[in-house]
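Left out: one protein chain. Kept in place: all the others.
Take a look at chain A:
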Amino acid sequence: MLRRRLNRLCGGDENRVDSRTIYVGHRPCPDTEAFIPSKFCDNRIVSSKYTVWNFLPKNLFEQFRRIANFYFLIIFLVQVIVDTPTSPVTSGLPLFFVITVTAIKQGYEDCLRHKADNEVNKYLVTVLEDDRSVKKESEKIKVGDVVEVVEDETFPCDLILLESSREDGTCFVTTASLDGESNHKTHYTVQDTEKDLQALTATIECEQPQPDLYKFVGRMHIYKAEQEPAVRSLGPENLLLKGATLKNTKKIYGVAVYTGMETKMALNYQGKSQKRSAVEKSINAFLLVYLCILISKAVVCTTLKYVWQSKEGQDEPWYNQKTQKEKDTNMYLKMFTDFLSFMVLFNFIIPVSMYVTVEMQKFLGSFFITWDKDFFDSEIEEGALVNTSDLNEELGQVEYVFTDKTGTLTQNNMEFIECCIDGFQYKHRDTQSEVDGFTMTDGVMNKLHQKAGQEKEELFLRALCLCHTVQVKEPGSKEALTDQVDGIDGILPQLEEERGFIASSPDEIALVKGAMKYGFTFLGLESKSMKIKNRENNIEEYKLLHVLNFDPVRRRMSVIVQTKSGETLLFCKGADSSIFPRVKPEEVDRIRMHVERNATEGYRTLCVAFKQLSAEEYAMADKGLSDARLALQDREEKLIAVYNQVETGMSLIGATAVEDRLQEEAAETMEALQGAGMKVWVLTGDKMETAKSTCYACRLFQRGTELLELTVRTLEDERLKRQEKLYELLQEYHRKAVQDAPPVKAGVTRSWSANQDYGFIIDGATLSLLMNPPLEADASQYKSLFLQICQNCTAVLCCRMAPLQKAQIVKMVKNSKGSPITLSIGDGANDVSMILEAHVGIGIKGKEGRQAVRNSDYAIPKLKHLKKLLLAHGHLYYVRIAHLVQYFFYKNLCFILPQFLYQFFCGCSQQPLYDAAYLTMYNICFTSMPILAYSLLEQHIDIEILLDNAALYREIANNAMLRWRPFLYWTVLGIFQGLLFFFGVRFLFSNPALQDNGQVFGNWSYGTIVFTVLVFTVTLKLALDTRHWTWINHFVIWGSLAFYVFFSFFWGGIIWPFLKQQRLYFVFANMLSSVSAWLVIIILILLSLLPEILLVVLRKPRGPHSRQKKPSQSNVGGNQSSQSSARPLLMRTFSDESNPVI
């Protein structure tokens, strides 16, 4: 207390305190403490980076922090300062262009952000101030203000709900813009706040701002005249988040607790860390090589220059005297500036335009993903989403796919299949469906063999009706018919019988609907009382006392209700593993069989238990819960402790089975991914049996697959401790899968031959044992054994995973030997960590909200789209960008090499071979467009063929096109061509009288001939590489050649007043008038391309004929799949879906 007061006296040093105190409505409270308005940040949202004033310096600073830009700036400065052969314009212009374009782009984006900020900040809100409501701009809201929000408005800051227009003190909120969950969430007013807000005197103590949307702890002190101050706990259910929208409620009042940049929304919008692609790393490696080439060239030339100059009469012949200044310069300084000059002369070898082109290729290329209509899903009316364009090519390099199960492999569209009450199986079916050979003719409900007792049955169904957090969608008739109560589309007008339900988990809706089929209908929750309609159409009412929320650690939830008769009941439902230990063991055996059977069939099972609480028990639980809810610190832990204490000694009444159907084409997609050489790992929080059956259904495990299990169950052994058993099993599996396995051909993971396939299964508990063994020393050994086993398995299933464990696994694989490229795909908030961890994160626009989508790099509507995204788009992007990079280095090598060679013929005097205009334009205009068009449009293999032959994906695995071998090939090609260009023209110029009128050509003609050959050769080389000639390619390739010719005529056709030297005046035209020049240009182009043509011919033919063999191979796979549909049951779900649904 003292410390806090001290802190407060020290003046707003709030950040160091773990809680903040807010005075509601800035009214001083009659506490002992004096009212000191503390300083909080204002409610201005600033997402923009720049202001008008700091834009230029800040933006420039940020741009030049990029190493490439900085390098070009240095080159430019050297050109300005030192007397260099090329004018500063040659490198300054491209740099200026790049910087300006980037600045404009960033400025525009920032402008949009400013606009958006202003829209939010200037929005008028109503604030209660001294008994009056005042309209204020949103940015002026201060912490402690009481704010009024009306229906369909978004909350201007994080508010504690004080008063709602609804009678029960609740309000409905949709957080669609925060996490995409469009369901209505109920928030509650603080208990016992007075209805008269003007008279309310209260302080709120709450934690400092933190980004977790679902966590909030606080305490409210309410001061009433002549009474002890009341203390109320505040939780996330009292907190209205900025950005959420008020629904179904006329108006609320709330007090601002977090404002501006401290709101949870603002804290959540921090940028993601930049992911870099493997291609970028390759570029950097190549850059280093070229930098070395550049420096060594400059060193060689500088040395040669001084060697050459040391010969008498060479340095300063009578015809070429130095200026006085040059004579005065210090020799060593001169050497240094000479070195810099050479650097400048050869700096074009590392082209500034490559960065521009790569960026443009990535940016423009990503549009093809968004545009692809195959990614459009008519259900959600959305296509693919690209959040970052930096990783396009990484899609073609994926080696490991980590997929979530629920919502990703499966639809997360739950259907109640059956239940088991007291050991008896109940199966509901519609008349048209036929399951497992039992045909039922009559009745909604059937029992097999025997029925459980009426009482047990009804208790179970009541439990289903009560134990959930489902809301009933308010029927339209209650309010105005036109009133769109719900933001949810797609729910068709309900029959009176069928009600709309809204819940955060689809399981719950399935259960409530399931209960409805058996005659128990949940009518809704009104002012803490739940109404259900029983079979006799009587309305039963239960008072809801407590909800013990679901969380993934406990894996269960409970409600405590009070019946009309005053009995207090606890209903609990949850995963079998979490319920079984908490119920009487003799009840378990009857139900376990059903649960396990259901699980192997791929259903999600839940067990339902109940317990009658005595008055004392309830009082204790109530107190414990209230205390825990009031705790400011460790509230979660305390709550869980109370929960665990309450949820004991229950009796098991039954189990449910809910089917989660497979996603469309899930099996085909998985098969394609495996065929493409990717290893698929399923990471799920679900239980092993369910997950395993999903894996079978998705054909990740085949019939012949031998499963290596490393789970809690297999670790159970009387003789050994778990730790020892783990090691033993690891050894055994390692022997089986790694040592005994025949050496697999590189890249072939799944062969159609009789090779034994292995599947690996591990669960969360074992994984944590494996990752954190008691002996630290074992950790690395375990990990490497584990990884080696996994690498030899066709599929790996990790079940019972916590979200963080998912990320852990991804990280482990990511950092393993060879650092393979990983891809994570998931749809829910629990997948976010692994999505962020993997090289490429893919979100599915599923039902579990938008968090995964927001944090992903790419988002697709359905799992089946992954196939095209990787096999077609990824493959093409990779080939395109790899070719782009190699080509850029190549074309600049053969551009600069002649210039380097020329130094040997001009006394190493840094005389440029080409005119400044050519030096500048080469990369910007003459050769940039064809490669850009190529890198956007090239389809070296048709998309259809890519999709049909997943194996083609393996051809580019491991960054195949950007390894040192291809790089060496391109470099050798560049050197060969550079030598050819230079010496070809050199021999021609042994007699410079090349015109039929006997006139001679000078040095600029020399350079122009070399340059012409160069431009034509590199462009034609690209033309040779182009396999897919659209009209754009034609236009751009022939267009840029024509542009070169046109430009050269134009540039040499006029005496340019701004040029100091008219070096190219009519040089090009004169060149074209010489037959010899024509002949040498033709032969040099042909000779340069000859090896390339030869190589294409000699290489393994890749025509359409060679491809025809492969589809037949995949037909084999198809046959196999049709056989495998004979497998029991799960194929049912699949084959239903495989029929064209569209």
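Methods note: contacts are C-beta pairs under 8 Å (C-beta built on N, C-alpha and C of every residue); 3 or more make two chains touch, one makes a residue touch a chain; residues count from 1.
In this section, contacts and distances are computed from a predicted model.
K.L.:
Looking only at the UniProt record of the hidden chain, which name from "Cullin-3A", "Cell cycle control protein", "Membrane magnesium transporter" or "Ubiquinone biosynthesis protein COQ4 homolog, mitochondrial" is the right one?
P.N.:
"Cell cycle control protein"
K.L.:
Please pick, from A:426, A:522, A:681 or A:989, the residue that touches the omitted chain in the full complex.
P.N.:
Reading the full complex, the residue touching the unseen chain is A:989.
K.L.:
Which listed residue (A:322, A:535 or A:713) would be found touching the missing chain in the intact complex?
P.N.:
A:322
K.L.:
For review purposes, identify every residue of chain A that touches the missing chain, sorted by number.
P.N.:
Contacting residues on chain A, toward the hidden partner: 85, 313-314, 317-324, 367-368, 370-373, 375-376, 378, 381-383, 905-907, 909-911, 937, 939, 942-943, 984, 986-1007, 1024, 1027-1033, 1055, 1059-1062, 1065-1066, 1069-1070, 1074-1076, 1079-1080, 1083, 1086-1087, 1090, 1093-1094, 1096-1097, 1101-1106, 1142.
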